[in-house]
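What follows is a set of notes on a single structure, which appears directly below.
Left out: one protein chain. Kept in place: all the others.
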Amino acid sequence: MLIIMTPGASKKEIDNVKLFVERKGFDAHPIYGEIQTVIGAVGGKVIDPREIELLDGVKEVIRITSSYKLASRVFQPQDTVITVNGVKFGGEHLGLIAGPCTVESYEQMDKTAIALKKSNVKILRGGAFKPRTSPYAFQGLGEEGLEIIRAVADKHKMAVTSEIMEISQIPLFEKHVDIFQVGARNMQNFNLLKELGQIRKPIMIKRGLAATFEELLMSAEYVLSGGNKEVMLCERGIRTFERVTRNTLDLSAIPVIKKVSHLPILIDPSHGTGLRDKVAPMSRASVAAGCDGLIIEVHYDPDNAICDGAQSLYPAQYDKLYHDIKKIAPIVDKKVI
Amino acid sequence: MLIIMTPGASKKEIDNVKLFVERKGFDAHPIYGEIQTVIGAVGGKVIDPREIELLDGVKEVIRITSSYKLASRVFQPQDTVITVNGVKFGGEHLGLIAGPCTVESYEQMDKTAIALKKSNVKILRGGAFKPRTSPYAFQGLGEEGLEIIRAVADKHKMAVTSEIMEISQIPLFEKHVDIFQVGARNMQNFNLLKELGQIRKPIMIKRGLAATFEELLMSAEYVLSGGNKEVMLCERGIRTFERVTRNTLDLSAIPVIKKVSHLPILIDPSHGTGLRDKVAPMSRASVAAGCDGLIIEVHYDPDNAICDGAQSLYPAQYDKLYHDIKKIAPIVDKKVI
Amino acid sequence: MLIIMTPGASKKEIDNVKLFVERKGFDAHPIYGEIQTVIGAVGGKVIDPREIELLDGVKEVIRITSSYKLASRVFQPQDTVITVNGVKFGGEHLGLIAGPCTVESYEQMDKTAIALKKSNVKILRGGAFKPRTSPYAFQGLGEEGLEIIRAVADKHKMAVTSEIMEISQIPLFEKHVDIFQVGARNMQNFNLLKELGQIRKPIMIKRGLAATFEELLMSAEYVLSGGNKEVMLCERGIRTFERVTRNTLDLSAIPVIKKVSHLPILIDPSHGTGLRDKVAPMSRASVAAGCDGLIIEVHYDPDNAICDGAQSLYPAQYDKLYHDIKKIAPIVDKKVI
Partner (left out) sequence: MLIIMTPGASKKEIDNVKLFVERKGFDAHPIYGEIQTVIGAVGGKVIDPREIELLDGVKEVIRITSSYKLASRVFQPQDTVITVNGVKFGGEHLGLIAGPCTVESYEQMDKTAIALKKSNVKILRGGAFKPRTSPYAFQGLGEEGLEIIRAVADKHKMAVTSEIMEISQIPLFEKHVDIFQVGARNMQNFNLLKELGQIRKPIMIKRGLAATFEELLMSAEYVLSGGNKEVMLCERGIRTFERVTRNTLDLSAIPVIKKVSHLPILIDPSHGTGLRDKVAPMSRASVAAGCDGLIIEVHYDPDNAICDGAQSLYPAQYDKLYHDIKKIAPIVDKKVI
């Protein structure tokens, strides 16, 4: 912890701060600068830095220990690589996930899966429990939805990813789902994260609408510290003042996360932009920036989708995009199956 | 729904849009302006406006039905007034809640309650389950914490408010707590909100860090539509680029919410600023703007608080603030007990 | 400057950083913590901290000198009080400014001034040069506008404040205006600020839509360092994701600025909210939080105002507000004339 005194701080004020932190169990190391004094406080228990900020003569207190450990590249220098149904995320691999926003019916999932199979999709997405801002909006097919996506995936030899919203849904997801998604609104549902630390299937955590990268990594730490090592992160757009796009997709997530963490970083360009014609450009951009995976909404008939059809690609658009991705990936030393 | 065509849209494009919405069950009413055509679409089922935005010649689609109903002042013109232990929130009343961030021990709660009683506090706050960014931080005393706050409150004839984090905690809260708080991070934990609609005790919903007022009201709607009419809203600061304050406390919440909704709007100046010396000015400001209540962190000994001591008032500071509030409230036609 | 090494940094990396900063003229003071090493770098010339951040083993670099000096309360502990036409801003004084958004005609200004005089207004506001997002919008009456507001103010023994947009307008403003306003969009027009440092009339600098408090104070520093000591700051709302209000008025500006600076802090509730019915509540809130002044839009006939009529008060509303302000101010130890 570093305590920065104001330029005019008196000797008495400096001594008082030293005394305060020493009583809390820290060793105090003052550095007397030309203008200001800084006190390094080493050892000691966890303390709220604001307690010290309220002492006279203190300008600012800075904590120097980053709060995530297991998620950090310092803890594990080599990339985590997660494999699901032959698809790899992380390291030199770029994995692809596709499917509709919502499971609507067996027919809809089957037709979509048939179309996606031609583009070599091996992991199918589809929501069964939907977080909706309005209580009057369609809330998903629930358990039946999970059964449908599982059956269709099995038929086409695909794996399944779907969003979990509640601790009580865990047994159901264990049965039907291969990758558990934690949505942006649940990124800091700490009770849920703790329980997911007990699971032995991959967890994909989406960045909250106003979450920092550090907070996203802290949420990963909740799962990792429970013993589940297979965590992927997903950028899906943050909330800003801009109104044309639904969210602002922050692609700097890719180089930032890859520098500080060993966990795979995926991009969701569908929620990140909210409009179909922005999905392909932002997907290509993600690949060129070096992302470890993409999760893209595709529907066999977007015009009649129950939900988010406007941000879903047509199968032919996905196929074109898949071929572009295959061309861009090797330029950034990434493999796509 | 209003469909705004681009200035250069052709007759064919306009007709195509009309056809599209008519097939979805809407009546189409075009208005031909000098520069642009607008099509009003009336009736029809719920539709994602972005589906139409992707049609050729469409500039923008605007939904005109506000999505909350029961929370709206149109639905209920007169103010909702909620009474807890003789304290009233809403209408001409301003209610006060005070207490520490976290329940630490019986002694800490008792000493704090004794101090607060002198300032006429009748509702005691204190967290037992704490949402913490880090899995390594203190997570609260849990059930024991709720038992302590209940016992202390009973001793001093006070009511209790505390934050609920999980559906499974509901029976425990029913037993010990008079006002259920839903924290900012859980504002869109829709499963929890649905369950709280079944409770018959007041629910205080805090605005999420990046939530709009409309979304806050939609979350209230989840509880109201379950049958629980006693919902209060609470502004506790939003996340912006400013770094000096922990959050940006948005006091425009007060006139905005009071115009569109009948629900009481409270302010939490402690989390909203994060520093003790900002709490009194922002509390007075909230009262002068016409808020229906305040929830303020006070600790009998903030310097030794486990959590958030830096934003907790000393009892003497709270007492001074209480007397200022008593002077300001009548100027805005509010009563404080 | 404080250089925080990553937890796993090697001795070689630490030595390399020491060498690097010593070559730049700094003395290096390492503090060896349990987990991490921190190097304090004292003396030396100005250096971009990111240069060091790119060295191996460095986690973060923190500059410890705050960049404003003359604006700081460390430099001048007592409040700056600025007096214009008998109205005082700062210290124990709260000053009021009122008038229309834009000067439209002699008649409009005169009728407004007559109405405001009854509420004891002594400083008249009104824009002559208007910063408009669109080149096709009304850009103000220009020089003629300044002549009108000056003539009306002289007739009613009032002072004048108006917004300056360009260095070349300075001679004109010197002739007609008593307080020069620098608008939010020009807060970082550094060339203009430098020139205003040469003026000997008060300058009111409005916070930019995405400016931090520190940046606002740095802009004040440009004027102060030119020799002009009469600078007031003005909060007028920042841009956030919220869409109901035009901007988010950040009233924490008041306790924050008053703590770190001796300069008066004013609030503009008209631009800060953008809607008439929010102006009175937010004005009262500003006074209760301890602001040094308010600048409020009032028009004798808002329904027919050319510009921003929707956020202008009717004279009777201003008079009611004035009387509320007179009641609240003494509670926070402020005097209003």
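Letters A, B and C mark the chains as written, and numbering starts fresh at 1 in each.
In this text, a residue touches a chain if its C-beta (ideal position, glycine included) is under 8 Å from a C-beta of that chain, and two chains touch if they have at least 3 such contacts.
Owing to the predicted nature of the structure, the values given are computational and were not obtained by experimental measurement.
*Asks:* In the complete assembly, which of C:R73, C:K117, C:H156 or C:R185 touches the absent chain?
*Replies:* C:R185
*Asks:* Which residues does subunit A use to touch the chain missing from this display?
*Replies:* The missing chain touches subunit A at positions 210, 212-214, 238, 240-245, 248-252, 254-256, 259, 272-273, 277-278, 281-282, 284-290, 324, 327-328, 331-332.
*Asks:* For subunit B, which residues lie in contact with the unshown chain of the complex?
*Replies:* 2, 4, 6-8, 29, 31-36, 38, 40, 42-43, 59, 62, 64-66, 72, 74, 239-241, 243
*Asks:* Considering the whole complex rather than only what is displayed, give the residues of subunit C touching the chain that is not shown.
*Replies:* Output for subunit C: 46, 48-51, 53-54, 67-68, 131-137, 165-168, 185-186, 188-191, 194, 208-210, 215, 218, 221-222, 225, 239, 274-277, 302-303, 305, 307-311.
Here is the rule we use: only the chains that are shown with their structure count from here on.
*Asks:* Quick one: remove subunit B in your head and tell me the pieces the remaining chains form.
*Replies:* Leaving out subunit B in thought, the network of contacts stays intact as one piece.
*Asks:* Quick check for the class: compute each chain's Cα centroid; which one is farthest from the centroid of subunit A?
*Replies:* C
*Asks:* What is the distance in Å between the mean C-alpha positions of subunit B and subunit C?
*Replies:* The answer is 30 Å.
*Asks:* Considering subunit A alone, which of its residues make contact with at least two other chains?
*Replies:* 239, in rising order.
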